[in-house]
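Just passing along the structure, written as C-alpha cells.
Rather than the whole complex, this shows some of its chains in their spots.
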Amino acid sequence: MRAAVVTFPGSNCDYDLYKAIQQVGGEASFVWHRERGLESYDAVLLPGGFSYGDYLRAGAIARMSPIMEDVVEFANNGGAVLGICNGFQILCEAGLLPGALVRNASLSFQSKDVRLRVERTDTLFTTGYTLGQTLRVPIAHGEGNYEADQRTLEQLETEGRVVFRYVDQAGETTEDANPNGSWHNIAGITNATGNVLGMMPHPERSMEQLLGSVDGVALFTSLGSNLAMLTN
Amino acid sequence: MSQFQLEIRVKPRPGLLDPQGKAIHNALHSLGWDSIEDVRVGKVIYLELEADSREIAVDRVHAMCRKLLSNPVTEDFEVSVSEEVEAEPL
Amino acid sequence: MSKADGAITEVPVSARAGDPPITPELVADHGLSEDEYERIQRIMGREPTFTELGVFSAMWSEHCGYKNSKRLLKLLPISAPWVIQGPGENAGVIDVGDGYALAFKIESHNHPSAVEPYQGAATGVGGILRDIFTMGARPVAVLDSLRFGDLTSGRVRYLFDGVVRGIGDYGNCVGIPNIGGEVAFDRGYEGNPIVNAMCLGLMKKEELITASASGVGNTLMAVGARTGRDGIHGATFASEELSEDSDESSRPQVQVGDPFTEKLLLEASLELIASGAITGIQDMGAAGITSSASEMAGRAGNGVEMEMSSVPVREKGMTPYEILLSESQERMLVVAEKGRENEVREILEKWELEAAEIGCVTDDGRFRILEDGLAVANIPALPLTDGCPTYEREGLESSEIQNLRNTDLSEHLIPEGDLTKTFLKLLGSPNVASKRWIYHQYDTTVRTATAVRPGGDSGVIRIRGTTRAIAATTDCNGRLVYLEPRTGAKIAMAEAARNLVCVGAVPTAVTNNLNFGNPLKSHIYYQLREAVLGMAEACDTFETPVTGGNVSLYNETDGRAIYPTPVIGMVGVIEDVEKITPQAFQRTGDIIVLLGTNTNEIGGSEYLYITASLVAGTPPAVNLDAERSLQQTVLEMNYELKIRSAHDCSEGGLACALAEAVLGDGDNPFGASITLDDQIRPVPLLFGEGQGRIIVSCDPLSLEAVLRIAKKHDVPAIQIGYVTEASEGFQITTREGMVSASLSKLSSTYFDTLSSLMTVTTASS
C-alpha cells in the first residue's frame, strides 16, 4: 500500500500515522498541504493534530488548503480516505462525511483510553476485526462531540454507517462510556460508499503492547490487504 | 471607497446542543442568578473592510461566512455594519 | 567613554525625544538599587539613556541576573562524565547512550499565572519548549509541577482550572505528550500559585547547537511572531512581590500564547539548525530581544548591533524601549551565516512564518541599538550580562518555624475514631487522591512513545530505534522544606530518585526550580541556602549532577511567602524498555514486600494537615546513603526481573501507597491482604511519611531472590502480605486495629475526589 499522509500546518500525529503504515509493511509519504496530486497513492490519510491551531473551528481552515480539492476528488473516485481526530474534523468540514464535531460536552479536552465497539466489518478498514469486538484505543481531543441534523443521524443509523461506538468495559453504549457527548456514542462513521472513514480515537497509537494496546494494528492491516486485493 | 467595520455573530443553530451555553447557564444559576433562561454561546468576529458601498461590504462578508466563518451544519450567522468611514481621497 | 572597552569610534548616543529624564524614582521603579545604578554609571562612563536603563533593569533583574542566588547555585555539583552541557545554556544536555542526547530543563511561570492563570501557564509551557528546541533537540515530553491554596476557595479553583487548561491547550496543540508532574494544595500557597513546567527533548549527539552570536559580520534575524507591547518588563515584574493591586497594574503585561505558531516555529527551528545556515539560535524569553541578543553576544565574546525599525512589530509607534523589552511569545533570535539569509527566509516561509534581518554580530563587544540609524543604546555587552552584582546575604532561621518544629505531636499519634474512616479521608484528600482530573486534559500519548503515562511513579518515553527509554519525575514537598529546609530538599531529591528506580530507571541528572519568597528577608535567604545545601549533598550521594534550572523568588502576597519549594526535576535512563516496572500489582497471589523501615514519624504529614489542619513537627529523617542503597536494590531486582511492581511511599504514607498499588489506573484493580507487625502506633505506621520505603510485589518463586538482593545491599525487606482478587477487598491489619475497604469504595474515593471538587463553579473573583 502506498499511503499519502497529508500534513497541514499544525498537524502533529502525522509521524505516528506514518510509522503505523510502515509497521504493517506499507509505504508512507508525507504530502504537504500546498502540494497537488494524489494519483500515485492507494490511500490518503489525514492525521490528527491542530491544523491552524483549531482556530475558528477544528478543521475549518485546513479544509481550504489546495490539497483538499485532490482529496475530495480522490474520495469521489472511490479511493480509500481515512481521517483520524483532526483528520475526521477536516473530512466533515470538507463535506466528505456528514455532520460536524463540536466541543466536548464536558467542555474539557479528554485524553484517555476508551473502548470502542466495532459495528461494521465490511469496510476497507475493518475487515480484520470481528463484529462487536471491543477495542482499547486512546482518544485525545477537545472537539469530538459528533452532531448532525436529525435526518442525517437517522440516515447514518438506517444505512449502518456507524463504524465505531464508545462502549464500557462490558461492551455497552452507556452514557459514562461516552467521553464527549457524541450522539449515539458515535466514534467513527463512513460515507455512503464506504471508502471514507472518519474517527476520533487514535488507532495509530495502539500499535504496540509497550505503549498500552495493539488494537489499532488490524485497522491498518485490513486497509493494506484490501487495497492489495483491489489492485490485483 | 469607504472603510467598514463589520461585526459577524455566529451562533449555534436552534435545536442543536450548546454545551457551552448549558455550562454557563448552570454556573450562573449556582452563583445565584436564577431568573435566567435560554443561554446560547456563539462567536463574534470583528473585521475591517474596504468597499465601494455598504451593500458590497455586507455581501462580501456574507460570502466569507458561507465559505469559511460559519459551519452551515451547526451554525447560523448575522452580519452588521458597526461603522463606516469615508476613505481619504488619494 | 571608557578606554577599557576598546571603543574607538564610538557612535554618540542620542537621547530620544519624549523619553523621561532619569530620576532616582525612575531608577527605583526599574528595580535597581542606588548602588547598582552607580555601578551602571561607572560601566557606561556616563548617565544611561532611558532605553539603556530599561535594558540594564531587565538584565540585572533577579530573573536574568540571579543576583541573590548565583553564589548559592555555585554550590551545586554540575559535572559527571555523561554531562554534555551543564548550566548556562538554554537547557542542560546529557548523554543517554546509543548516540542520543537528552536536553531538559524546568522553568517557572508563577507570577504570570497568578494574574492570568490560563495564559500564564500556557506561555510557561511555550517558553520551556523553546528552551529545548533551540538546543537542536525535538521536545518529546513535558511535566508540570503545580501548587495552589486549598480547593475550598473559589479563587483557588479558578486558578487551578485555568492553569491546567492553559498547560493542556498549549502542549496538546503543539503535540508534546505530558508524562507526569505533581500538584499540592495547601494554604501556604494561597494567592501565590506555583506553575513550573519541565520539558525533555531528544537529539542525536551531533545535532547539539548552542546559543552564541559567533562569527563577526553574521546577520541577526528576528524569526516567528511579531513583537507587540505585551509583557514589557516581565522579567522585572517576576522579580517583585505581588500586592493587592497587582491584578490591576499588571494587566498590560499579560502575554497571550499562540501554540499554533509555536508548533510552526518548532519545526522551522529544527529545520534551520539542520540546514547549517545558522550559527546560533535563542528564544526571546524573559527580557525579550534584550536578553537573547546580549547573552548570545556575551557567550561569543562579541558585540551586536540591531536596528529597531527593522523588527517586525504588531502595533504602530513602538519605541526602542518597548521593542527591546517586549516579551511577546513565540519569537526567536537567529544568527544566520552571512550570505545564507535567504535560506533562513525560505525555511521560515515554508512554515508560514516571518524572518527579518535586524542587525549583525560585531567585533567591538558592544550592545548597540539603533533607531533609524541613530544609536539609542550603546552598552558594553559583557558587563551587561555578567556584571550584575551578586549578593550573599545573611540567613537566619525564624523562631516561628523553630517553634513549629518543636510542636508536641504526641496527642496526634492516637487515632481519632475509626482507622478506616481516617484512611479514606486521607486517600480522598486532594493531595493524595488521583490526579486524573488533571492529566485527562493533557494529551499523554501523542508521538507514540509514552511507555508510562502520568499516574505512575515516573513518566517514561521510549527512544525509537533503540531499546532505551527516559524516565522523568518532578518532586518536592514544600511543607517539609518549610519545616526544615535542608532535610526537605534532601527528601525532594530522595523521592525523585525513588520514583525513577520504581519504573526501573537509573537516576542520572537533575534540573531544579527554586521557588522561594523574598530573599532580602533573612529567614527566606536561610531557607534558600539550606535547601541548596541539602540538594547539593543529595546530588553528590546519588551521582546526579544539576545541569540547569530556574530561580523564582519574591513569591509572596502581602508579605506572606509561599512554602519554600525547590522542585526537583530528575531524569533517569532505562536500558531495556522490556524491563519497565509498573506501579500497580499485576497478579493475584503475588507476594508484597516492603523495602525500608517503618518509623514513628508524623511531622509535616498530610495526616496532620487533614485531621488537625497542622503543618508542624520535624520532617521525617532522611539518610541519603540508605536511600542510595535502596535505589540500587530496586534497580537490581528490576534488572534481574525479580519484581512485578514497585511503588514508593510518599504523601499519605504506607496505607495510601498500598491503595495506589491495588488500584492501578482503575481499570483492573486487585485486592490485598496486609499484616503489619511493627511495634508502632497505627497512625504513624499507616499514615506517617517516613522516608526510604518502597513496596514491591513478586511471584512467590522470586521471593527468596528479592530478599537476597535486599540483604546484599543492607536494605531491610519484609514480606507484608499478598495480592488478592479485587472481590476480596483491601485489608491492612496492625497490632492495634485495621483498615478494611472494598475496592469500589477505594476506587471512588481515590478517583472521584478532584473531579467532584472541580465541578463546583469557579468564578474569577
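Chains: A, B and C, in written order; residue numbering restarts at 1 for each.
By our rule, a residue touches a chain if its C-beta (ideal position, glycine included) is under 8 Å from a C-beta of that chain, and two chains touch if they have at least 3 such contacts.
Everything numeric here is computed off the predicted structure, so don't read it as measured data.
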Stoichiometric formula of the complex, labels as displayed: A x1, B x2, C x1
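Criterion: only the chains that are shown with their structure count from here on.
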Any idea how many Å lie between the Cα centroids of chain B and chain C? 41
Separation of the C-alpha centres, chain A versus chain C, in whole Å, is 36
Give me the residue numbers in chain B that touch at least two other chains, ranges are fine. none
Could you check chain A for residues that touch two or more other chains and list them? none
Quick one: which bits of chain A touch chain B in the complex? Just the residue numbers, please. 56-57, 60-61, 64, 92-93, 98-100, 102-107, 145, 147-149, 181
Taking the complex as given, what residues does chain A use to touch chain C? 9-10, 12-13, 15-16, 19, 48-50, 52-55, 108-113, 138, 140, 142, 169, 202, 204-205, 207-208, 210-212
Touching residues on chain B, where the partner in the complex is chain A: 16-17, 19-20, 23, 43, 67-69, 71, 73-74
